[in-house]
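Heads up, this is only part of the complex; the chains shown haven't been moved.
As written, the chain order gives the labels A and B, with residue 1 at the start of each chain.
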Amino acid sequence: MIFSELRKRAKKAGQPPGTPIYTGKKNNIAPRVTVIQYSVDDYHESTGTMIENPAQKETGITWINVEGLQDIGLIEQIAKEYHLHPLTVEDILNVEQRPKVEEFEGYIFITLKLLVWNPEKYSFYMEQLSLVLGERVVLSFQENALDIFNNIRKRLNGESGQRLREQGSDYLAYRLIDAAVDQYFVVLEGLGDKIERIEERIIAAPTPQNSRTLYRLKRQLLGLRKAIWPVREAISHLMQAEGKLVLPSTRVYLRDVYDHAIQAIDTLEIFRDMLSGMLDMYLSSLTNRMNEIMKVLTIIATIFIPITFIASVFGMNFTYMPELHWHWGYHVALGSMFLTVLAMLFYFRRKKWL
Amino acid sequence: MIFSELRKRAKKAGQPPGTPIYTGKKNNIAPRVTVIQYSVDDYHESTGTMIENPAQKETGITWINVEGLQDIGLIEQIAKEYHLHPLTVEDILNVEQRPKVEEFEGYIFITLKLLVWNPEKYSFYMEQLSLVLGERVVLSFQENALDIFNNIRKRLNGESGQRLREQGSDYLAYRLIDAAVDQYFVVLEGLGDKIERIEERIIAAPTPQNSRTLYRLKRQLLGLRKAIWPVREAISHLMQAEGKLVLPSTRVYLRDVYDHAIQAIDTLEIFRDMLSGMLDMYLSSLTNRMNEIMKVLTIIATIFIPITFIASVFGMNFTYMPELHWHWGYHVALGSMFLTVLAMLFYFRRKKWL
């Protein structure tokens, strides 16, 4: 994940700023543009692959949601329509952006990561979400069609959505951000499950592949961290935005998302600490295991090597070995071997090895 | 603890903000509402499962303590009565909240963790405490009936409580916070006992399960940390609250709780450092133990392998082996074995292995 990002980013090197280059994965799906216009008691939605000149109403709010960023022409058309700065267009298309909030003349630009948990693969992937918050307009740009904003759209259309329709565009933007941040907890829960499972396995019996699993988890946390950490600062920036785009009544809600972002970060840090604790536990398990192996070897060797020596002595072929001809010689030899074994066992017991 | 929290939190994902969802454990116990109204020389207390329209007196302070958060209707009724913001209601019910202080119009919302030490299980559990501090009113919400505030209630009712009754609602809120923070030290003491015990055990003789115990303690400290760290910031925020809800005379007391929170954090960090020190000690003990095992094996093997070789040589069946027929051959062989052993012992002594 980190490496592929870098590769895309490096390709942009040398291009003049504001050059619109799409750095994401290209596919054959045409972009989908959803234009929603609503006021307190009005709702109109149209979907297409192009933006048609939306009749700007006197009142009400327009939300344009773009899914798929390959059609640079489309993005530039929207940019022109809403007077976006060239850097904003570049940032919308460069999907390796660091989460941030930037104020431009007439609008605020917000870029975040959407985290999507894949329950089959037991892994997650990232997409970029860019938001433009203008007066009475919100533009949202996603790489692929995700159903993350469906709930909000339904609510806007439904009866229970009156409160939502009464609010300004800043509240809508907040709701989109909130929906994105909420997904972080789904991903964190999924990773938490993975961590819990590997934890149980390490406690039960450590295997060589544990360290690789721990490393992979660590890498995933690093990727997550890169996506989540800057969100806190970005939202804080949004809360303190100058101008009248963000109303005081919305700031209370932003403070709430801000708290969620901190909670996600806290959880991430706890995961990191747990991974490092598990690694310590794993390493000490390995050493313990080696101690056990060595103990078995030492016990066996220490018992049998001396008595084998005794047997060897009496296996010598000297002509003059009086013991060989004693009547009880053989039994004395066996007895001395037995005593040696007893002595060794006693020694190991005292050492608490047995 | 951390994982179950995440699971609850993740379930809330996608819900619109301000949706009141109780994320704690559900049980069959009906919530208990205690309404206390007092002034300098007046005290009235009533307990029930519902809030009845409390006759708002001209003077005096009302304290409503709710134990059990399952009845969302009840919470919403209180919220309506005291004009609480929907986000506050959501935060009261979402018991996986990060400790924080938030100012709303007309009231300050405070949420903390109650830590309860279980001396039988030698462990602790967490509950959420939410406080609403309004003018002449304090609302407190707990998940379960804990007797943590009994002392304060008794004192309010008793004769010695005059000083307490003379103060405003902010002082009452302070007393509730203070009672909660005081419990942190009980939990820390319990954990300290556990740490001391494992410490002694590791110093005496390390066993494979030590590393697991250390890991579990580390996890408990991580959970504790998540609960205690943000308290400092929250109280600091409360001390600097604008408006006149927090009187200057109470700020002196808040500074005191603030100091206690820092002291708890300091202790937590010392525990962390001690655990990491113990892990180091444990790991080096393991290596020492392995050295010892290896030494025994090496000594035995190094002594017996050469003399067994000597015996083997004279066990060969060559027809022409003059030594075999010497009269003192056998004794020379035994003597050379004896000298070999002596040389080896001397060598080990010089190496300080014996």
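Methods note: a contact is a pair of C-beta atoms (placed from the backbone, for glycine too) under 8 Å apart; a residue touches a chain by one contact, two chains touch by 3 or more.
Every value quoted in this text rests on a predicted model; they were computed, and no experiment measured them.
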Inset, instruction - Count all the copies in this homomeric complex, not only the 2 that are shown. - result: 5
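Rule of thumb we're sticking to: only the chains that are shown with their structure count from here on.
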Legend entry - Inter-chain centre distance, subunit A versus subunit B - centres from mean C-alpha coordinates, in Å: 26
Inset, instruction - State the interface residues of subunit B toward subunit A in the complex, per the touch definition above. - result: 2-3, 6-7, 9-10, 12-17, 85, 87, 96-98, 100, 102, 104, 205, 208, 211-212, 214-215, 218-219, 222-223, 226, 279, 282-283, 286-287, 289-290, 293-294, 296-297, 300-301, 304-305, 307-308, 311-312, 314-317, 321, 323-330, 333-334, 337
Inset, instruction - Could you pull out which subunit A residues touch subunit B in their complex? - result: 151-152, 155, 164, 175, 178-179, 182-183, 185-186, 188-189, 192-193, 195-196, 203, 252-253, 255-256, 259, 262-263, 266-267, 270, 273-274, 277-278, 280-281, 283-285, 287-288, 290-291, 294-295, 297-298, 301-302, 305-306, 308-309, 312-313, 315-321, 352-353
